[in-house]
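For this depiction, one protein chain was excluded, whereas all remaining protein chains were kept in their positions.
Read from first to last, the chains carry the letters A and B; within each, the first residue is number 1.
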Amino acid sequence: MTEKIFEMRHIDKLYGSLLANDDVSIHLNQGEILCLVGENGAGKSTIMKILYGLEPPTDGEIYVKGEKVHFHTPSDAMAKGIGMVQQHFMLFENMTVAENIVFKNEIRNGLFMDRKRTIETVKALSEKYGLKIDPEAKIEDCPVGLRQRVEILKILYQSAEIIIFDEPSAVLTPLEVESLLDTIKSLAASGKSIVLITHKLQEVMAVADRIYVMRAGQVVAERLRSETDTNELAYLMVGHHPALRDISAPKPGEVLLESKKLSLHYEGRDILKDIDLHVNAGEVVGIAGVSGNGQTELELCLTGLQKPTGGQVFLMGKDVTNASVKEHREGGLAYISEDRYLWGSAGEGSLAENVLMAKENRAEFNRHGFLNQAAINNYTKELIRRFNVKAGDTDQKIRELSGGNAQKLITAREIMMDTPVLICCEPTRGIDIGAMEFIHDQILEKREQGCGVLLVSSELSEIMTLSDRIYVLFEGKIAGEFKRGSIDEKELGMVMLGGKRE
Amino acid sequence: MNLSLNYLASVFNSTLRYMTPILLVCLCAGVCSKARVFNIGLEGTLLMSAFFAFLTQYFTRNIVLAVLVGMITGMAGTFIIAFFIVKLNGEPMIVGMAVNKFAQGLTTFLLQMIFHTKGTVSDTSMKGLTKVTIPGIKDIPVIGTMFGNLTVVDYLAFALSIIMFIVMYRTVIGFRIRCIGINPEAASSLGIRVPTYQIISTTLSGSFIGLAGCLLSLGSVTMFMQNISAARGYVALAANNLCFGHPIGALASSALFGFTTALAQVLQNSALKQQLLNCIPYISTILAMAVFNYANARKRRK
Partner (left out) sequence: MNKFKKFGSKFLEALGQPFVAILISLGIGAIIIGLSGKDILASYGVMLKGAFGDGYYLSATLQRSTALIMGGLAVCIAWRSGYEAMGGEGQMIFGALVSALISYYMPGPGVLKILVGLAGASLVGAVYSVLSGWLWEKFNVTFIISTLMLNYIANYIASYLTTYIVKDPQSRDINSIQTGKLIEEARFGKVGGLFQSEGLKNTPLGLYFKDFNVHWGFFFSLICAVLVYILLKKTKFGYQSKMNGLNSRFALYGGINAHRMLYLVMILSGIAAGLGGAFEVYGSKYRYIDQMIFSTGYAWSGMVGALLANFDPFGTVLACILLAGLNTGGSAMQRSAGIPVETVNMLEGIIMLLMSVKLLHLIVIRHKVRREDRKKTEELIKNGKEAEA
């Protein structure tokens, strides 16, 4: 009865010198929901990218329905009935939902697009699987949950039998997650076979039939859902029971950073509306919220990169609402940006050049406008050593570092600014556990020193562990303020969706 | 009254004649921008097309062949640009400028080798593109002037802008090209060979530049001179910027630049000297871009 619909045997995958998959053997049965769990960087996305033809394996064999295959491109995989909902949606923004779904297998009338039949077909497809969409809506007007639905329909339209979901819930609100899990279950019931990549164990326990646990590129365990629980899975994922942080009681001092009725109005919309927040000395303040609810704009407004259209910002008691970034930085603010490559570094620049940023005016590096290259190099070496960055020489380019190491170096630069206020946004996005714990330690260390830290993160567990106080941002407004321990993850999730506390 | 009407009609006629080369190049620029190939080598491609079309006509006296050679030159130039940008990952800015510089060198070189001159070549016995005379219209006083002296290619240019609209916005192939331009990664994740699409679509549209080249050297006058394209390629780039790569919008934006060039022509007998009049199209290009972008940015901010 349980027919293996695909099987991967002894897969190795090497990125440069990093072994991302190490002798991985897995299989999927017909009609089953299989979960691949593991921490960031455990290699679970890599193995599925290999199956989907996005990456060639370094070594190993793949069988689909008993037949040995070699995929060079995703379309090879698609031809064999494999589809993947990727983490970053692959959609065409200014096109309609229907157009996105039929792309590549357009419904044509000779050379022309057949709009009417396209819309009908898509409608029929969405009704068949109970995935409601408006075929004529533009993608750019669709919220994230709907976009994901379009991605799923796209794959169903290609008549895939195996559907891979890569961290599908990362971008969704809790309510959307629930409906997604229902969708997954009903897809399996209708005969599709499903692979779900995730590191959220509640989801695993809700839908999985069978589970592989991956760690450091290897499959470390295979379990049926019926014979395991979240505790065991967590232990298997991390390799040890996660240490609980011992966090001292906060000793909040005076207000260091404050915003009053901060607003941002753009293209006829309120991106931020009347934000009142403050950060005291000696506390970590978290900003929770689903991505895209104004976090990015809030950090830009607080750091001077974006001029707010209303309200005021005070830094160390001084009005800095319309001050330049330089004035913010000199006024006592350091800032780890949410996107380390877009804002936080110059990929083609050397490590030394990246470390020097915002410090080029310091007397130790700068004599009457001339730079002291030796001092800069020494300083860079010291940061690399103290923050345990795996890097070569100081003139290595920063883009050659791994994500975690680049983030460590950026964190080092900003922490060494020695400012009373630190704003850090998504400081651990997409990096491995070691680097994550290190950065968390640094943030807490900063708090111990009596500095104020504003932590913006879409990772709820990070917010819950580190913050003394939490603001919830929803649709550009503060939807609630909570002290540590006064709210649990589930309730916080409700507030993030604009709901009230139960 | 009749005189001034006639005068306006002739301005209208010059506008039409000056706008068509820009329109054709702009249509190519439109395809390039939709397919995400940043092409600033339009100018050089145009210059080479004009030259080779002229050369062919000079030696073979076969206008169809000349137009064909012009189109092939346009396609070849655009192909090189697309290939270097898409396949070899070249810096688009430098690739484009390189082709422009090469074209300048090549045309002057051949001009010297073949015609032993650095300036202008013309041959009065040579015939240019066939002029279209619509029976009946020709003799109506004002309208006759308005649509007089237009060649087949001029009419073709207008037709092409409509055809390109249909191709880009109604057919499967246009749909795919536009999708690729919006998100090449998404298209290739579905197994579309993005580079192939980009290179083929832009190369084909390069034939429009070829037609524009023919209009320059075999249109209202049959001659070739050094730098005959006179920055029209760049002006077309600006025109394409104004219409967001839309083929019908290209009609309007190239008409604007056709009109300013015509204006320089019309004012020739006024107090303004020739050199200053020559500036008008360039100044108006900057002005049009500035006004348009400024208005756009303000609209968005609201």
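Heads up, the rule we're going with is that a contact is a pair of C-beta atoms (placed from the backbone, for glycine too) under 8 Å apart; a residue touches a chain by one contact, two chains touch by 3 or more.
Here the structure is a predicted model, which means the values were calculated and not measured.
Based on the whole assembly, the unshown chain contacts which displayed chains?
A, B
Write down which of A:40, A:173, A:280 or A:337 is the residue touching the left-out chain.
That would be A:337, which touches the missing chain.
Just one of A:345, A:380, A:407 or A:458 touches the chain that is missing; which is it?
A:345
Which of these touches the unseen chain: A:361, A:388 or A:461?
Considering the complete complex, A:361 is the one touching the chain left out.
Looking at the full complex, which residue from A:128, A:307 or A:326 touches the chain that isn't shown here?
Going through A:128, A:307 or A:326 one by one, A:326 is the residue touching the chain not shown.
Please give every residue of chain B in contact with the chain that is not shown.
Considering the whole complex, chain B reaches the absent chain at 40, 80, 84, 88-91, 93-95, 97-106, 108-109, 112-113, 230-231, 234, 237-238, 241, 273, 275-276, 278-279, 282-283, 285-286, 289-291, 293-294, 297.
Applying the definition given at the start, please give the residues of chain A touching the unseen chain.
Touching the chain left out of view, chain A contributes residues 12, 14, 16-19, 22-23, 58-59, 216-217, 303, 305, 324-326, 328-330, 335, 337, 342-349, 353, 356-358, 360-361, 366, 369-371, 432.
Please note the rule applied: only the chains that are shown with their structure count from here on.
Quick one: report the Å distance separating chain A from chain B, using the average Cα coordinate of each chain.
Roughly 46 Å separates the two chain centres.
Can you name the residues of chain B that touch chain A in the complex?
Chain B reaches chain A through residues 170-173, 175-176, 178-179, 182-183, 185-187, 189-192, 300-302.
Mind pulling up the chain A residues that touch chain B in the complex?
Those in contact with chain B are residues 54, 73-76, 78, 86, 90-95, 99, 103-104, 106, 108, 111-113, 266-268.
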